[in-house]
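Starting off with a structure, shown below.
One chain of protein is taken out of this complex; the other chains stay put.
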Amino acid sequence: MHRESIPRVVTKLLFPFLLLFALYVQFHGELGAGGGFQAGVIVAATLILFGLIFGLRAAHLVAPPWIIETMIPLGVLIYGGVGVAGLLAGGNFLDYFVLDHDPVHGQERGIFWVEAGVLITVSSTMVAIYYAFAGRGR
Amino acid sequence: MDIVIAQFSNTVTVILMVLGLYVVLARGNLIKKLIGLSIFQTSVYLLYVGPGKIIGGTAPIIAEGFDVYSNPLPHVLMLTAIVVGVATLALGLAITVRIHEAYGTIEEDEILKKDGDA
Partner (left out) sequence: MAVAAAIARTRNLFAAVALGGIYSFCMALALLVLDAPDVSMTEAAVGAGVSTVLLLGALYLTRIEETPNHRIALTPLLVSVVAGATLLYGAWALPPFGDPAGPIHQHVAPRYLNDVVKETGVPNVVTAVLASYRGFDTFGETVVVLTGGLGVLLLLRGRRRPLSKGTAPIGKDAT
């Protein structure tokens, strides 16, 4: 159990910072390089690293499979929901200008939610695929 | 010699593409074929992003003090293509795993032989 102590300690140290970096990439993506896709794969890579080092069972405790599998369609629904919100507010599908009184603020709000949907779908899909492959082996 | 420098990015793209094509065509192993497919795919990234670069330009993030930016459109397309690419790669690998469970091999000619026997 206590072989490979160096990878374990390093992973424990890195884990919160990697997640924090993913959040930074997500929310700072409008100003610098980044966005939903990048943050999504970083979150997924972090969880996969955790699963590789500590085993599948520990990863299942951190991110239970049913949550992951709920998150996959949830992200698409958020994305589509933004589009429908634009429809309800009187614009076209995926029209962000109508989401706020000020068109520019509406754009920012729309982009934020769309990116959130992308983040959720991408990260959870990658983790779910990893779970599927890793769970197959036993 | 000038044309070689001017077309360097395209030349690298073509060579990578051909390498990927060769691996897909010549290797019977299904996982090897998938790796070849991803090489092909990365050459397409280069094909898109390469022409979008302007010499002396900078990354397409609007900031004061910069006037020349690379073309953002290929970046957007390739960004989504990479993520979709890994999803399709995973799908291909999943099919490969199922094939291995059904046939006991992932070599193309052995699979065809088993199909012929059955």
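Note that the chains take the letters A and B in the order they are written out, and that residue 1 is the start of every chain.
The working rule: contacts are C-beta pairs under 8 Å (C-beta built on N, C-alpha and C of every residue); 3 or more make two chains touch, one makes a residue touch a chain.
Computed from a predicted model, the values in this text were never measured in an experiment.
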* Asked: What chains on display are touched by the one that is not shown?
  -> A, B
* Asked: When the complex is taken as a whole, what residues of chain A touch the one chain not shown?
  -> 25, 29-38, 41-42, 44-45, 48-49, 52, 69, 72-73, 75-76, 79-80, 83, 93-94, 96, 103-105, 107-108, 110-111, 114-115, 117-118, 121-122, 124-126, 128-130, 132-137
* To do: Can you list, in ascending order, the chain B residues touching the missing chain?
  => 3, 5-23, 25-29, 31-32, 34-36, 38-39, 42, 45-46, 49-63, 68-80, 82-91, 93-98, 100-104, 106-107, 109-110, 114-115, 117-118
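The rule we apply is simple: only the chains that are shown with their structure count from here on.
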* Length of the line joining the C-alpha centres of chain A and chain B, rounded to whole Å -> 24
* Enumerate the contact residues on chain A facing chain B in the complex. => 31-33, 35, 37-38, 40-41, 122, 125-126, 129, 132-133, 136
* **chain A-facing residues of chain B, complex** => 59, 61, 79-80, 82-83, 86-87, 90, 93-94, 97
